[in-house]
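For this view, one protein chain was removed and the others were kept in their places.
On to subunit A.
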Amino acid sequence: MTSPDEPGDTGSRPPSGEPESRPSSDELESRLLALGDSVEVPCPPPADVARAVRARLEALPARSPQEEAPGADPAGPARRSRRPRALLPAPPGRARPAASRRRRAAAAVVVVLTALFFGATPAGRAAVVQILRLAGVELRIGDPGPLPSGMPAPLPGEERTTLEEARERAAFPIAVPAELGEPGDVRVGDGGRVVSLLWPGVRLDQYDGTLEVVYRKDLGPPWPEEADVDGSQGTWIPAHHGLSYLPREGGAPVAARIAGPTLVWQRRLVGLRLEGVTDRARAVQIARSLR
């Protein structure tokens, strides 16, 4: 996020030389950002809103968005069909193969979201027992097949940086667990959407937006357990599992890698995953020490 211009900024207090402090204009801005995260707006469950909007649209005389809708075919896919096949039409013949793959991947995301909001399809249940979403992570629980192998791929545009610079570039406040102290390594990826703090053997990913799917985890038994982190419901995943990253701009997920035991939770509007701590109680203790 860029800082708004500050003409005539006199500053509420002079910037000090301490490495922790930031110029006063930034301090007000970060206080405003934090304040925005802590204000409450009553929202009905999104699926209820979606159903209500749909009901209103169905009551309208003309159901198709607009007559000039490009490529809209009135005799096209069945409007009410909930089968994944109907949502995954063959891409247009003129699409290039790479584009069509990406398009299919994007369509798959829609299918997953649709399945999540409106009940998994019978076809989905055959492969995945249950899909859970929390804090920007989608857990596909069932028979995941063999765990992924190979080298972990970096996030799109992933760069090594400093904590200070990461705070400038990320659109959300970055917290550091007091239990672990200063991270040994800091990385920013996907245009500031994900910030990763690394300590030997431990990785804490913080990511913007808990409303969309940022990571997908494919896992089998032992099943994930609920874990309470400062009153927010988190999930403890004790087993090794496959982890994929879904880029903000859509497209194919970043190749799956194997992930160790992980705690996933949400802190206001920021999603977090702590990976590499094998003891659940210790992971929760670290999560609670975020400052």
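We adopt the following convention: contacts are C-beta pairs under 8 Å (C-beta built on N, C-alpha and C of every residue); 3 or more make two chains touch, one makes a residue touch a chain; residues count from 1.
Going forward, contacts and distances are computed from a predicted model.
Q: Of the options "RNA polymerase sigma factor", "Tripartite tricarboxylate transporter permease", "Protein TolQ" or "Biotin-dependent carboxyltransferase family protein", which is the UniProt protein name for the chain that has been left out of view?
A: Options "RNA polymerase sigma factor", "Tripartite tricarboxylate transporter permease", "Protein TolQ" or "Biotin-dependent carboxyltransferase family protein" considered; the missing chain's recorded name is "RNA polymerase sigma factor".
Q: Of the residues listed, A:R31, A:R160 or A:R282, which one is in contact with the missing chain?
A: A:R31
Q: Determine and list the subunit A residues touching the chain excluded from the picture.
A: Its contact residues with the unshown chain are 1-2, 4-12, 24-25, 27-44, 46-47, 49-54, 56-58, 60, 63-74, 76-77, 79-82, 86-87, 91-92, 94-95, 99, 102-103, 106-107, 109-110, 113-114, 117-118, 171-173, 175, 211-212, 231, 249-251, 268, 290-291.
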